[in-house]
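The complex is shown incomplete by one protein chain, all other protein chains being positioned as in the whole.
Letters A and B mark the chains as written, and numbering starts fresh at 1 in each.
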Amino acid sequence: MQFTAQEISLLLNGTVEGDDAVTVDKLAKIEDGTTGSLSFLANPKYEQFLYTTDASVVIINNDQQLTAPVKATLIRVANAYSAFSILLERYNTIKLNKKGIEQPCFIHPSAQVGNDVYIGAFAYIGPGAKVGDNSKIYPNTYVADNVTIGKNATLFAGVKIYFDCVLGDNVIIHAGAVIGSDGFGFAPNPDGTYNKISQIGNVIIEDDVEIGANTTIDRATMGSTIIHKGVKIDNLVQIAHNAEVGSHTVIAGQAGISGSTKIGKNAVIGGQVGISGHLDIANGTQLSAQTGINSSITEEGKAWGGTPYMPFKDYLRAHAKLRKLPELDRKVYELEKLIEELRKGDH
Amino acid sequence: MQFTAQEISLLLNGTVEGDDAVTVDKLAKIEDGTTGSLSFLANPKYEQFLYTTDASVVIINNDQQLTAPVKATLIRVANAYSAFSILLERYNTIKLNKKGIEQPCFIHPSAQVGNDVYIGAFAYIGPGAKVGDNSKIYPNTYVADNVTIGKNATLFAGVKIYFDCVLGDNVIIHAGAVIGSDGFGFAPNPDGTYNKISQIGNVIIEDDVEIGANTTIDRATMGSTIIHKGVKIDNLVQIAHNAEVGSHTVIAGQAGISGSTKIGKNAVIGGQVGISGHLDIANGTQLSAQTGINSSITEEGKAWGGTPYMPFKDYLRAHAKLRKLPELDRKVYELEKLIEELRKGDH
Partner (left out) sequence: MQFTAQEISLLLNGTVEGDDAVTVDKLAKIEDGTTGSLSFLANPKYEQFLYTTDASVVIINNDQQLTAPVKATLIRVANAYSAFSILLERYNTIKLNKKGIEQPCFIHPSAQVGNDVYIGAFAYIGPGAKVGDNSKIYPNTYVADNVTIGKNATLFAGVKIYFDCVLGDNVIIHAGAVIGSDGFGFAPNPDGTYNKISQIGNVIIEDDVEIGANTTIDRATMGSTIIHKGVKIDNLVQIAHNAEVGSHTVIAGQAGISGSTKIGKNAVIGGQVGISGHLDIANGTQLSAQTGINSSITEEGKAWGGTPYMPFKDYLRAHAKLRKLPELDRKVYELEKLIEELRKGDH
């Protein structure tokens, strides 16, 4: 799709400087701009590119001073960064504006599908499942029996939702994620074999949650594994049975949360972090990448690092010394010799 | 489905106290019980909930004393915990009792499919593949050429099995797991590029193995990557080419086992553990979460932790001191000064 500078300016309530008929058909960073691209300048650090960019149109702040000639058409707005964000979102909405039911797909007669949905080819909507209005189920996605999906949700290609799970409104689940697989529960027998403990609970994902590609969230043994409102989870994250993640917590890639652990609200969990089972992690906790947590954290809003974990500042200090441990060891050895000499001298 | 207290009691060989006509249609923990739910009390710690629960029916031990009035109908049995486990399993069997062949699916004319199977829509059974009696192949699952799957196996949605792999009886594979992808084998050339080494082996998964969601198990370069009988593997685990996992070993989420490594029997591998290639890990080895193993372990039944690894007790002691390393460093510095003073005093 092509837009003129004039059309974009109208959308953003802006003012055009230069050729308002010039057209753009893509978005680009100002330093990467080429003919036909639309860019923005918000950070003064990048001002130099305003005078050299090949972008056809650049959005700038109303108060941006020009210190050299500019080739691009300019659109002045109150806040160039948020104006550009609006365009990004608009662009994405158009890109992802799928509607309708592609064939072949499988929709069980007892399933309920809302209005204005997208059901891609090879998608599977099982018996008793419900898909809310305006939701999008991409190709090769599996929605099992009695799953409930809210409105405006997006399940990208190849997502798998096991039976009885419940997803709220505006939930986004990226390709390959698995929701509701069996919790890892086995009872050991005296002979070293294991009996499977049936996992009959489900997963509840509240509104506005986003879940990354190939992430796995296990169903509860009984009751529910719960991902509260507004949580954002990155790719390849593992969330075990009966865990609970508080609202607006963010979990980075490849982190793992073991069974029955409860994470508070507004926490930030770094990449590859591991958290043991049956723990409580306080609201606002911040865990740096690769941290290992093996006991509950009760103090709110504190930063931690290391395995086993310690306060983040202690972690930095301790590990800075770690590299010098061989030297410290040698020093102690020398001190021992010196003291031995001193003591001999004493006698 | 609804059951009366009477019907459940008959199934469990129990005795009803209270209204034997009351009905239940779901299972719940005693503290979460609501009208219509069936709970159990086995752990004395939870006895208080027996007098407050809203569950309609509670299973208790024959010898459970009552110290206050109970609203729920009671079913007395010899062992409340195992009685409830039986119900859990029965419940799950009903939930997962899929049968028949959904359309559209792809079953190659040369494939052999046993009796009483479930083949979901968009499942693919390739040329020469065999699926044993009572096995379930969920939607969007891919079973490639000449794969053999035993009896009573369950492959959940979106599982991918590459050609020539062999799966035993009662194997459960959760959604999105990949079995038989190429081992990561590349021969370096003098110019820094790599040649792919063809991976022509397979993966053998013996009876009673369960494999978690989005776990990956690579085929052998030649010969077989082998997962022995009764092994339980959690989600997002990586098992590399030519590895072998001994019977009844348990591997927690996000652990990784490198190429040609052999894990013994009855081992317990914690979450996010990493094990290097070409190692032997003794029977009964226990590795705590995030442990890194870079050499073979020959002593059986021992616990280890840390990266690089050390005996688990040493690991706990050493890491407890780690946080105090800056303090230790300061102490040594002060000792050096004191000794310097003492030595000056000597002269």
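Note that in this section a contact is a pair of C-beta atoms (placed from the backbone, for glycine too) under 8 Å apart; a residue touches a chain by one contact, two chains touch by 3 or more.
As the structure is a computational prediction, the values presented were derived from the model and not from experiment.
Chemist: Among B:42, B:88, B:236 or B:267, which residue is in contact with the omitted chain in the full complex?
Modeler: Only one of B:42, B:88, B:236 or B:267 touches the chain omitted from view, namely B:236.
Chemist: Could you tell which one of A:120, A:150 or A:201 touches the chain left off the display?
Modeler: A:120
Chemist: Looking at B:11, B:70 or B:310, which residue reaches the missing chain?
Modeler: Of the candidates B:11, B:70 or B:310, B:310 is in touch with the missing chain.
Chemist: Please identify, in ascending order, the residues of subunit B that touch the omitted chain?
Modeler: On the subunit B side, contact with the omitted chain comes from 104, 106, 122, 124, 140-142, 144-145, 158, 160, 162-164, 176, 178, 181-182, 184, 186-187, 192-200, 214, 216, 218, 222-223, 236, 238, 240, 254, 256, 258, 272, 274, 276, 290, 292, 294, 306-308, 310, 314-315, 317-318, 320-322, 324-325, 328, 331-332, 335, 338-339, 342, 345.
Chemist: Mind pulling the subunit A residues that touch the left-out chain?
Modeler: 27-29, 32, 85, 88-89, 91-92, 95, 102, 104, 120-122, 138-140, 156-158, 172, 174-176, 208, 210, 212-214, 230, 232, 234-236, 248, 250, 252-254, 265-266, 271-272, 289-290, 307, 319, 322-326, 328-329, 332, 335-336, 339, 342-343, 346
Heads up, the rule we're going with is that only the chains that are shown with their structure count from here on.
Chemist: Round to the nearest whole Å and give the separation of the Cα centres of subunit A and subunit B.
Modeler: Chain centroid spacing, subunit A to subunit B, equals 25 Å.
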